[in-house]
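Note that this complex is displayed minus one protein chain, with the remaining chains in position.
Labels for the chains are A and B, by order of writing; each one numbers its residues from 1.
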Amino acid sequence: MIKESLRVYWQAYAASVQAKLEYRADLVVGVVTAMLSQAAALSLLWIVLSAVPTLGGWTPPQVLFLFGMTAACLGGSELFFNQIWLLPQSIVMGDLDRLLTYPVRALPFFLVTRPELHALGNLFTGALYVAGSLWWLNAAWYVWLTAPLLWVCGIVIYTSILVWLACLSFRFVGPQLSSMMVGHNLLQATRYPLATYPRWIRGLLLLVFPFGAFHYLPGSVFFGKGAPLVALLAAPIAALLTMALAQKAWNHGLKHYESTGS
Amino acid sequence: MPDLLATWSGELRAQAALFVRAVRTSFAYKPALVLGMLTAGLGYVVPLLVWRHVYATRASPLAVPASQLFPYLLMAASLNFVSNMSVESRVGQRIRLGLVAIDLLRPVDFQLTQLAQALSDVLLNVAMVLPFVGLSYALWGRAALPHDAAACLGFCASAFLALLIQFAIAFIFVQTAFITFSSYGVFYAKTALQQTFSGISAPLALFPPALRAVAERLPFCQTIHTPVSIYLGAISGHSLVPVLLVQAAWAVGLLLTGRVLLGFSLRYLEIQGG
Partner (left out) sequence: MGCAESSPSSKNLPIPGPEQKKTNMTSPSVVCEGLAKSYVRKLRQPGLVGAVRGLFRSEQQVVPAVRELAFTIERGERVGLIGENGAGKSTTLKMLTGILMPTSGRLEVLGLDPWRQRQKLAARIGVVFGQRPQLLWDIPVRETFTLLKTMYRVDSKLFEATYAEAVKRLELEPLLGVAVRKLSLGQRMRCDLAASLLHAPEIAFLDEPTIGLDVAVKEQVREFVVEMQRRFGTTLLLTTHDLKDITATCDRLLLLDRGQLLFDGTLADFEKRFATERRILLDLDKAVTDGVAAELASALEPLGGVLVECRGHRVVVSYQRDGAAPALTQCLLSRLPVSDIVLEKADIDSMVANIYRRSTAQQEREAS
């Protein structure tokens, strides 16, 4: 039963990827510029770390780990669940009607039907940063093994938070793209160690929008910042909680879905 | 030139109407408004916070004192916001929809028309950014104001040239819309370069030598670093003239490059039969 329904999502995803692959020039331009953007993001770090040796007690390779995880998580979300960015528009235009007449779970099905392949650029750069960082730091084997799991948690957390923000459109009809940019910008903020920020922002990024759970906390464990080993569990717990809340937000939102009227 | 002015004044009126409507819409959707302001702020706040931390924890004094850095960052962010001219989306869309063919039939110059539209965008942006300049004065007092009268004049000239350069760069980048449908790519590539080399996240004096050497040879630093440095009095007196001349040279060179590229693009379009 579960296998059967997973097949539907996979089939939908595969077909959408296939359609995207038709625009080859766009794909190449997209991937290259995504990598360029990620490289550009490093420039401020470079400038800052040429002024001071560490940032909030984090050495350059340690901060690189955060940069890499952030980029990889962003890329992963865009690669699989990019349709979420179109949810506000779909709600306003009443485009969910057709989706809601299909016998599948609407939210996951909606998410997988518009992959964005330029995400491969973010994903690749992110993986490169993480690998470079761990190699530079001579990280233990279990760190290498845990990183992909944290990556998955990160994708879930980030996508779920985007779902919360997008679901605001069910209640407050209006130009909502900017609300989703809040999620994006908050994620980007966690490229720098949270120790850099004032305490209330740190709390916000650990408890309300728990982006810190999938790279900052684990990093604190891996790199001996005094965090206990159990802090690693924060990532899966945050992922499950945010996902559950995302589903709740969606269900609640559908109650207020108005289609196009008449 | 007169037709440019005519285009401009008409454009200005239309844009002003659009502006009022945009403000009204944003007020009507208050949660979106609050979130939107939060978002716009967030992008600028992160570098500020990082630098705040760096200055709080540094062991030895840096090349730029904190009293100069923060007014610099705020002015840089403001100027960057002001020079947001949506050239990519406007021109890109006209190209993709094939409307550019109609534009070229008009008796006004395509590049100049686009420039007029872009500059009218700028005026509205200035209106929106003024409160933030006020805020920066409240925060940093005298240091947030132009250094002296000469700095003020110099800044105006330099900022205008900076806008021309921003426009010219965007105009060059948008030519790729003739080849691919992805305006995303173009926009992000330019943004990435601008973020890195314009000096928006730090004055060039703080750059590591290698990065600084590259940045100084590219036009991007002329769009943010040069005008803001003049504003804060870091460049003044006799050195002002050559700096402005260099900027003017970049502006003219890039605008001309854009024209030549447009010619090539149109020829390409003809061959493609689009």
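FYI, a contact is a pair of C-beta atoms (placed from the backbone, for glycine too) under 8 Å apart; a residue touches a chain by one contact, two chains touch by 3 or more.
Here the structure is a predicted model, which is why all the values come from computation and not from measurement.
**Q** So which of A:Ser37, A:Thr113 or A:Thr190 would be touching the chain we can't see?
**A** The single option touching the absent chain is A:Thr113.
**Q** May I ask you to list the residues on chain A that touch the chain which is not drawn?
**A** 4, 7-8, 11-12, 15-16, 18-20, 95-106, 113-114, 254-255, 257-262
By definition in this document, only the chains that are shown with their structure count from here on.
**Q** Taking each chain's centre as the mean position of its Cα atoms, how many Å separate chain A from chain B?
**A** The mean C-alpha positions of chain A and chain B differ by 29 Å.
**Q** Report the residues of chain B in contact with chain A in the complex, numbered from low to high.
**A** The contact residues of chain B facing chain A are 25-26, 28-29, 31-32, 35-36, 38-40, 42-43, 46-47, 49-51, 53-54, 57-59, 62, 176, 179-182, 184-186, 188-189, 191-193, 195-197, 201-202, 206-208, 211.
**Q** Going by the contact rule set out above, which residues of chain A touch chain B in the complex?
**A** Touch residues, chain A against chain B: 23, 25-26, 29-30, 32-34, 36-37, 39-41, 43-44, 46-48, 50-52, 55-56, 118, 168, 172-176, 178-179, 181-182, 185-186, 188-189, 192, 196-198, 201.
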